[in-house]
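Okay, here's the structure, questions in a sec.
So, subunit A:
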Amino acid sequence: MNILTLFVVIPVLTVAGILFTKDLKQSRMVSAIGMTVQLILSAILVYLYVTERQAGNMAPMLFTFDALWFPALNIHYAVGVDGISVAMIALTGVVVFAGIFASWRMEFLSREFFISLILLATGVFGFFISLDLFTMFLFYEIAVIPMYLLIGIWGSGPKEYSAMKLTLMLMGGSALLMVGILGIYFFSVPEGGQLTFNVLEIAKHQIPIEMQRFLFPFTFVGFGILGALFPFHTWSPDGHASAPTAVSMLHAGVLMKLGGYGAFRVAIYLMPEAAQEQAWIFIILTSISVVYGAFGAIFQKDLKYINAYSSVSHCGLVLFAVLMMNQTAFTGAVIQMISHGLMTALFFALIGMIYGRTHTRMINEMGGLMKVIPFLGVVYVIAGLASLGLPGFSGFVAEMTIFFGAYEHVDLFHRVATIVAVSSIVITAVYILRVVGTLLMGPITDKHFLHLEDANWYERLSTITLVIGITFIGVAPLWLSDMINFSLAPLIEKLATVQLPGM
Partner candidate 1 sequence: MNSYAYTLLIPLIPFFVFLFVGMAEDKLKGKLGGLIGTVGLGIATFLSYYTAFKYFITDHVHGTAYTSVKAFEITWLHLTEKLTINLGILIDPISVMMLIVVSTVSFMVHIYSLGYMEGERGFARFYSFLSLFSFSMLGLVLATNLFQMYIFWELVGVSSFLLIGYYYEKPSAFSAAKKAFIVTRFADLGFLIGILILSFTTGTFDFQTLVDPNGPAISSAGGAAFMGLSLLTWALILIFVGGAGKSAMFPLHIWLPDAMEGPTPVSALIHAATMVVAGVYLVARLFPVYALGGPVALEVVAWVGAFTSLFAAVIALTQTDIKRVLAFSTMSQIGYMMLSLGVSGYGGEEGLGFMASNFHLFTHAMFKALLFLGAGAVIHAVHSNDMSEMGGLRKYLPITHMTFLIACLTIAGIPPFSGFFSKDEILVAAFHSNKILFGIEYLVAGLTAFYMFRLYYSIFWGHDRHYHHTPHEAPLVMTIPLMILAFGSIFSGLLPFHHLVTSDGLGFDSHIDWMIAAPSILIGVVGIAVATLMYKTENSRPAAVAKTFSHLYRWSYRKFYIDEVYLFVTKKIIFNYISRPVAWFDRHIVDGTMNGIANLVVFCSFNIKGLQSGRVQQYGFVFVSGVVALVLIFVYLL
Partner candidate 2 sequence: MIDNIPLNSFLVISTLMFFIGIYGFLTRRNLITMLMSIELILNSVNINFVVFNKFLYPNLLHGHFFSLIVIAVAASEAAVAIAIIINIYRNFKSIDVENLDQMKL
């Protein structure tokens, strides 16, 4: 069997396995085994991919497989990966793995919880391996739907409201996306040819410019909503705040990356002309996202809200980089997606663990936790430092690559936008340190906190996995950046051929 298909088959088998389990112990064991296998498989994929490339295989997509599954519309099950998808798959593997261990104590309806969680993961994995727009969309929906149940049933606070808001806004995004995808489908080949959903096929031709102008905003905003594009980001704070830990991790860590990934795999790759024409609008919006999210985070009091706004800022940077449309910025965007995925997953995991102990997420109700839960405290500081872009952690590599990529544009507009985006690193430092200070430092404010216990083995496993990911990329970014860089060649070539009338 094709190795990529395994990425969908294993979660499905895991789900089937969970159906036969009786209680929390069994279902979490099955999930843990399934996702460990998945993580190992991701590692193998990275290894196979790198060796294949070193062996000189220059094909744009490796490990491809194609099967027709709905002839009437020429829909294929077409899979294949390049360096970018490989990196995203590895990220998903790590985050899902950590997520399972972060929900080790999910007592309520545990079987159903793990089923939904892994179903979500299936959708994400499927999305990243797909080359067929329709299959891609299908997997996207598979990932979004369990979200509603996960937040609505296992959430906290105003969970029905948040679940509904999140799902409806993402569905709104899907609707826009559907218009975009169908539009692309009907103009995928020149008049008379067999219409196709296959990304690689479509990329060979040029979609008529008038259609691009119309379809690009639909597609980009459709993906942008998932990537928390200002002003369509408000599902994110509410959704994340209400979601259970593992869901926040997966959602902010991976699902939001579907937006960034889709934005350049579909929107920019297939419609480069319109992308270049309309980029300025979205550059303004994303620059706002970056700074606005950071300022928004300063004022919040709920840990999850702070992190959600920080995600708005960081994901804004992803879309910002995507819109800069050059090799460096694209590389930065992908690294930022991975880096933010790991970082934010780590944050949400820690917040869940702290909440499980103190039963509050309000920072002003906590203080001095470093003394009682040093392990979680130290990891929180590491996560914070990574998030504010300290060298040695992945965030720094990503941000620097993005800034240098963005600065490559010589005109004033891009440069001002870049400087606005750069300034976010200071604001980020402000809110991160504010949280770290109130939460962990100082004297202990509540005597109940004196008896808190530090992390258990499964919490340590979950967080350390993510910390290793962050530092590994931060210390040795070259392999990752080269892997991504190489895979960008087709996109860059396509962008280079763009001839814009009147520009």
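Methods note: a contact is a pair of C-beta atoms (placed from the backbone, for glycine too) under 8 Å apart; a residue touches a chain by one contact, two chains touch by 3 or more; residues count from 1.
For anyone wondering why these and not others, all candidates are chains of the complex that A comes from, given by their letters.
Quick caveat: nothing in here was measured; it's all calculated off a predicted structure.
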Looking at 1 or 2, only one should touch subunit A in the complex. Which number is that?
1
With touch defined as at the start, can you tell me which subunit A residues reach candidate 1 in the complex?
165, 168-169, 230-231, 233-235, 237-238, 292, 295-296, 298-300, 327-328, 368, 370-371, 385, 388-392, 396-397, 400-401, 403-405, 407-408, 418-419, 422-423, 425-426, 429-430, 433-434, 437, 440-443, 477-478, 481-482, 485
